[in-house]
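Only one protein chain is missing; all other protein chains are in place.
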Amino acid sequence: MSTFGKVFRVTTYGESHCRSVGCIVDGCPPGMPLTEDDIQPQMTRRRPGQSAITTPRNEKDRVMIQSGTEKGITLGTPIGMMVLNEDQRPKDYGDKTMDMYPRPSHADWTYLEKYGVKASSGGGRSSARETIGRVAAGAIAEKYLKMAYGVEITAFTTSVGGVHMFPPTAEYPTPSQNPAFMNLLQTIDRDTVDNFLPVRCPDEEANEKMADYIGQVRDAHDSIGGTVTCVIRNVPSGLGEPCFDKMEAELAHAMLSIPATKGFEIGSGFGGCEVLGSVHNDPFIRAPVTEESVAKTGIPRSKLTTKTNNSGGVQGGITNGAPVYFRVAFKPPATISQAQTTATYEGDAEGVLAAKGRHDPCVVPRAVPIVEAMAALVVMDNLMQQMARHAARLQLPTLKQTVPPAENGVSMDT
Amino acid sequence: MSTFGKVFRVTTYGESHCRSVGCIVDGCPPGMPLTEDDIQPQMTRRRPGQSAITTPRNEKDRVMIQSGTEKGITLGTPIGMMVLNEDQRPKDYGDKTMDMYPRPSHADWTYLEKYGVKASSGGGRSSARETIGRVAAGAIAEKYLKMAYGVEITAFTTSVGGVHMFPPTAEYPTPSQNPAFMNLLQTIDRDTVDNFLPVRCPDEEANEKMADYIGQVRDAHDSIGGTVTCVIRNVPSGLGEPCFDKMEAELAHAMLSIPATKGFEIGSGFGGCEVLGSVHNDPFIRAPVTEESVAKTGIPRSKLTTKTNNSGGVQGGITNGAPVYFRVAFKPPATISQAQTTATYEGDAEGVLAAKGRHDPCVVPRAVPIVEAMAALVVMDNLMQQMARHAARLQLPTLKQTVPPAENGVSMDT
Amino acid sequence: MSTFGKVFRVTTYGESHCRSVGCIVDGCPPGMPLTEDDIQPQMTRRRPGQSAITTPRNEKDRVMIQSGTEKGITLGTPIGMMVLNEDQRPKDYGDKTMDMYPRPSHADWTYLEKYGVKASSGGGRSSARETIGRVAAGAIAEKYLKMAYGVEITAFTTSVGGVHMFPPTAEYPTPSQNPAFMNLLQTIDRDTVDNFLPVRCPDEEANEKMADYIGQVRDAHDSIGGTVTCVIRNVPSGLGEPCFDKMEAELAHAMLSIPATKGFEIGSGFGGCEVLGSVHNDPFIRAPVTEESVAKTGIPRSKLTTKTNNSGGVQGGITNGAPVYFRVAFKPPATISQAQTTATYEGDAEGVLAAKGRHDPCVVPRAVPIVEAMAALVVMDNLMQQMARHAARLQLPTLKQTVPPAENGVSMDT
Partner (left out) sequence: MSTFGKVFRVTTYGESHCRSVGCIVDGCPPGMPLTEDDIQPQMTRRRPGQSAITTPRNEKDRVMIQSGTEKGITLGTPIGMMVLNEDQRPKDYGDKTMDMYPRPSHADWTYLEKYGVKASSGGGRSSARETIGRVAAGAIAEKYLKMAYGVEITAFTTSVGGVHMFPPTAEYPTPSQNPAFMNLLQTIDRDTVDNFLPVRCPDEEANEKMADYIGQVRDAHDSIGGTVTCVIRNVPSGLGEPCFDKMEAELAHAMLSIPATKGFEIGSGFGGCEVLGSVHNDPFIRAPVTEESVAKTGIPRSKLTTKTNNSGGVQGGITNGAPVYFRVAFKPPATISQAQTTATYEGDAEGVLAAKGRHDPCVVPRAVPIVEAMAALVVMDNLMQQMARHAARLQLPTLKQTVPPAENGVSMDT
């Protein structure tokens, strides 16, 4: 299904070589200022061609709002958005061996298995261009989240190949135990991250090592993967639906839907499996009062937060008000400028595929805004789901067992 | 939302201390033999009280089919299933400090933030009992998958704390590069896994080490996490929806919806980020002819498979016919038999919470059938989605660009 | 799909002769008092065996809440509900011709075409017992709507066969032009309707004629249809989603999903096609201030209402605050105690089917609470959807183009 979300919903269309790519955002709150200028910055951050270590395709990627706004204000109706595909040439990735061989670890073969159509662009929807609609939609979600709750979402590169910003150690089997990492999560923002272009690893030394390594890989006509870490600050508590649609489940779904991803972990993640419960448990403390945590209407702010944050801001699938953070694994891009031995489509012979197309040696830096966009979509959709529940609860009388509903965000008992 | 799936859909209800827990399975194919005997085995494997290292609660967990079958045959209508809660006592986990303090890293606090109701059972739906409905539903999906396509789904414990069955090494930064691991995936089955009760790690030495370690942790009134690996063999190719609902995205969603999970990786996973593309790419080869791969009707078998399988059986979000495998991280259980310092509900003081409830020191072994159940639900739902597409395509004439549709699973061109 | 609704969602299970029938209600607001006593009255109103003109089956239909409440308060988690099937005997409707002939205008044949399974209970889910889950779920929705917004939903019988309470005339081609009808909609309530048992037509003369007519039809071993009209008062304005999910579209969906229905009309309906636009248009006037329209929090009350109400309380698919009313057509029950000539299942011969089962000569009176239940589900689901939007909008600053959001239901400009 090409739709994501239940209340704030995004439907995308388009593949690499069709007329345009785009999306429809359904369920956006009405009355929000919104123009293309709110959306373009993340489109541009996602765009290839930003430096020597990304693909040289010179796409312009100008987003055009088709509907859903009038005089720069959202109407509450579906917002259609479109980006023209300037480069509509089919089949320019390689020589004609492309007709004979499905590219290893690319989607040519599985698309054929799924659809039974031999398309010249192979696994068209698996193209990175498909992510344009996501980033456009994510920018709208982000604008609302920022305006309404001061939510800040920032992603950055934490590893490229074996070069890690915060490698696991015996002392810190997971970064969630590492004070340097946890401190960084409190302050990191996009401007800082973009000071470390093209790799977007906000640590001088690691960033440089990663850039060097990507250069070596590119010169060797090879490719390499890495990880992106993302933090969401000021996210309201109470978001995420118990059982199947836990906040971490929806984030995992969102992240593993990004092309080339192989893994997701939240909070302590895989490293957290190696820590004892008595260490891993996050004791509650009173939440500090900040500018973002007061005087807001709507869903009230949590009175408590946690002293440590191995949970990644989520307990029982529901946000607790502490920062939500997670890490996403990206594999090395499948398209490499080396000859590869593989079977033909008919399976009757092996041969050599010489892929010569334009490609990124490492997609991790460009993935940063896509990770942010998908995170914004998940939070926004869950926020609106919780708003329906919270608003419905506000209409009921307070009982012995129920918390006096916070009207306008100020709990009655404070 | 308490529903999982789009075509084969499961809706669950129930918390720890209510009258019963259960589910409704909607969309099950009609005409399949099905009785409670098909479902009970996985219920029993999930059940606590199987050994000294799991919780001593003596639940019986007998599943009762309410509807959707007649004389042992599915009707195609919704299958209601129910398991009585024999133990309906509220609030017996600890002393009355439970009223004052939300348990650290448990869902007491976030449920209160979400719902505004002080329930005696705290975050009721976050209880492991909620997974009963999933396991029951998964057993139905599994039966169909086995009957129709010979699909085999087996999960097993691959680490407990720092004790790993296949630790990453310099040579094999990811198990997907490790021949021993890849061979195991070809043959492992549930009987073998259950030979290694109670830990369910199918390696004599590792299993014993893990059991010892869990024992130590229990004696220290502490808890520990671990990982479960799951393999799905004979899964048809072409499953998984491009873009948002990629196979790996749905598996990640499913797994991170299981209580106490913190991470998911498919194929090479996080370790795959450290491998060069030229090594990571999986060359295509002709698929071997096996009993499962021939003479079946329906969605045809893939003519190709891959020589290596770093992809984890999925490319571009779609299965390629090779085994699908993934790993899930479970944190140490939050409930421990130690005193813990934490804030009160009101946030106005810190105090000591003495949790004395019954609990598992390590949930990983019991999670094995839950992981299998959720995997079955994802595959089944995606299979039926692909069946709709494939059956619709079969009604169209073959064109130059389209593959002659395989009728009854036999491609016309072979 | 056996699920209804998007935010307030009901999933049902069960057919006539299985162990139990029931439902899961997902998305109920937390903190609402709820026990079986809130649900049973509508169950009982739906129950057959209330008088000589309904079926003599003596079902008890006691609803049992399984989950989702604690000490009589909703938790916000899924509410499982169940009613045992006391009468589980299969195949007792007729003689063994039932095995040979699909009953005319019943669902035996189409269920076989759909599912390919010969069930002894024929089209099991098409049984009136399937509506039990709907009525139980509807009772929960109604309780909330009444508590939170004073919403009143009342249905009643408006025709049986050719006997009409408000027959169309040249002067009033549609009841929406008839002052007597429009006045009745302002005051009619369930107690009044139940004063006219068993037919439930709140007009002495028409009620008696209908009862007589049903008696004649029963004595002739025949059956007859009729119409039910339903009014929803105090429904908040702004409910209903433009485009595909207009309020009238969802009501039509809900009503045509009730067994034996053949038509739906809202407001002026089919008769409205015959009225000129200048007469049909509903001019706006200031809304009167009533107890229900003030001092409520949440979604504010409309300042305007309409002088006439041919629209049926809905314009552009969205409620305007005026009463919503509609009419539903029920066909004569297919099961009659007459011999019927029809083809065998194999289609190779015609023969005579002698149906002797217990049946209602007219289902219209029993349909009254089912219509009310489905109406409640539609309003509740749309209310919660609008609450999400409204609450989200409340967090944005007021602009020149936007209405100052009513906080706590009191518009800032009043």
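Going by the order they are written in, the chains are A, B and C; count residues from 1 in each one.
Just so we're on the same page, contacts are C-beta pairs under 8 Å (C-beta built on N, C-alpha and C of every residue); 3 or more make two chains touch, one makes a residue touch a chain.
Since we're looking at a predicted model, the values are computed, not measured.
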item: Touch with the omitted chain, as defined above, among C:Ser20, C:Thr69 or C:Ser237; value: C:Ser237
item: Of B:Ala180, B:Val289, B:Ala349 or B:Ala391, the one touching the omitted chain in the full complex; value: B:Ala391
item: Selected from C:Val63, C:Leu185, C:Cys230 or C:Ile318 as touching the chain missing from the view; value: C:Ile318
item: Contact with the hidden chain (one of C:Pro29, C:Gly80, C:Pro102 or C:Pro175); value: C:Pro102
item: Positions on chain A contacted by the hidden chain, ascending; value: 1-3, 9, 11-15, 17-22, 24, 26-27, 30-31, 64-70, 73-80, 82, 90, 114-117, 119-121, 124-125
item: Residue numbers in chain B that touch the chain omitted from display; value: 6-7, 27, 29-33, 70-71, 73, 76-77, 144, 147-149, 242, 296-298, 383-385, 387-399, 401-402, 407-408
item: For chain C, the residues touching the chain missing from this view; value: 1-4, 6, 12, 101-102, 104-107, 109-119, 123, 125-126, 130, 159, 161-162, 173, 217, 220, 222-227, 237-246, 248-257, 259, 261-270, 272-278, 280-287, 302-304, 306, 310-312, 314-321, 329-334, 336, 338, 340-343, 346-348, 350, 386, 389-390, 393, 401-403, 405
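We take it that only the chains that are shown with their structure count from here on.
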item: Between chain C and chain A, distance of the C-alpha-averaged centres to the nearest whole Å; value: 43
item: Interchain centroid distance [CA atoms averaged], chain A/chain B, Å; value: 24
item: Residue numbers of chain B (touch at least two other chains); value: 1-3, 12, 114-117, 119, 125
